[in-house]
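Below is one structure, written out as structure tokens, with a few remarks after it.
Just one protein chain is left out here, and the rest sit where they should.
Moving on to chain A:
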Amino acid sequence: MVAPIRNGVLRRAATCLRQQRSTPTIRPMSREALRRLASTLAILEQREGKLNLSSLASVSAAQKLGGSVHGFVAGSNIKSVADEASKVEGLEKVIYVENGAYDKGLPENFAPLLVENIRKGGYTHVLAGHSAFGKNLMPRVAALLDVQQISDITDIEGEDTFVRPIYAGNAILTVQSQDQVKVVTVRGTAFAAGAVEGGSGAVEEGTDPKAECPTEWVSEDLAKSDRPDLATAEKVVSGGRGLKSKEEFDKLMPPLADALGAAIGASRAAVDSGFADNSLQVGQTGKNVAPQLYLCAGISGAIQHLAGMKDSKVIAAINKDPDAPIFQVADVGLVGDLFEKVPELTEKLKSS
């Protein structure tokens, strides 16, 4: 086995890197040493033959680690997805496994598939997005590899040192992994997806252990929308309990979103009350967003909601309660009745 030796070298390089933090003149060299040694497998998502661009955040994160970066895709008619992925900047190679059994990303067979390919490639790091797919799959992979996964990282400090939010983003944890392979999920909004053109990675077929899947995929029901995807939108408008009903939510929020070209989000209160679909929930247990503009109306700003949006560049809030906690984080706050202010804002944005 080559892996342990390689890892020893890697660890020494990292130790060296840490010790030399204070002497910046030597650091670039150590960085270089590290770059040659780390090798990362970035798990890419696909859906019906289309590469999921938000999963490319794992590639950007991998590049921050240095070293070679390979992508991984699996499913039916996967070659075209692999070809598409091979053009992504920073990907040295794309490994694909052609098998319809992997189309739905069921972890029961996808995890053994990854384990096989991770072992074969001798990777030091395995990265995936902290999406529904990554959350479902990666801990199973980690357990099979006997590794303690690091979830939802927002920064990388070294080959074994990662930063992640805990307690709904109320504390920031820096951890160092002692595991041989680092299994990590990546917060999409913390690592901008790189260019999807300009790369020229090799494309190579991976191994397929063809593990049995005891789980049957039955159906799905996805909210259809022409609007930008909530998790990656540049602008998000979000409504809360203050909208009072689904009718008002549907009357006020879509026109505002259209005027801005924004995605629509909602607070848990709005989702629980049936004003908006579950998939629109922003917060600790819903989506994390970090758009250029997060404009919210009728949201008080509970800590669980703030967890999902406080990394937005600019936060604007409309609320009738001047003491609402949302105003403590909002860059622009407007105290007023949202039933007046939102339509007025929509009109003025349209005409401007």
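A few notes on this one:
Quick note on the criterion: a residue touches a chain if its C-beta (ideal position, glycine included) is under 8 Å from a C-beta of that chain, and two chains touch if they have at least 3 such contacts; residues count from 1.
In this text, contacts and distances are computed from a predicted model.
Within the choices "tRNA methyltransferase 10 homolog C", "CCAAT-HAP5 transcription factor", "Exosome complex component RRP41-like" or "Probable electron transfer flavoprotein subunit beta", the name that UniProt assigns to the complex's undisplayed chain is "Probable electron transfer flavoprotein subunit beta".
Only one of the listed residues, A:50, A:120 or A:313, touches the absent chain: A:313. Within the set A:119, A:140, A:244 or A:320, the residue that contacts the chain not displayed is A:140.
Looking at A:75, A:121 or A:169, the residue that reaches the missing chain in the full complex is A:169. In the complete assembly, the contact with the undisplayed chain comes from A:333, out of A:49, A:122, A:194 or A:333. For chain A, the residues touching the chain absent from view are 104, 106-108, 111, 131-133, 135-144, 146-152, 161, 165-179, 214-223, 231, 235, 260, 268, 277-279, 284-285, 287, 292-293, 303-304, 310, 313-316, 318, 322, 327-336, 341, 344-345, 348-349, 352.
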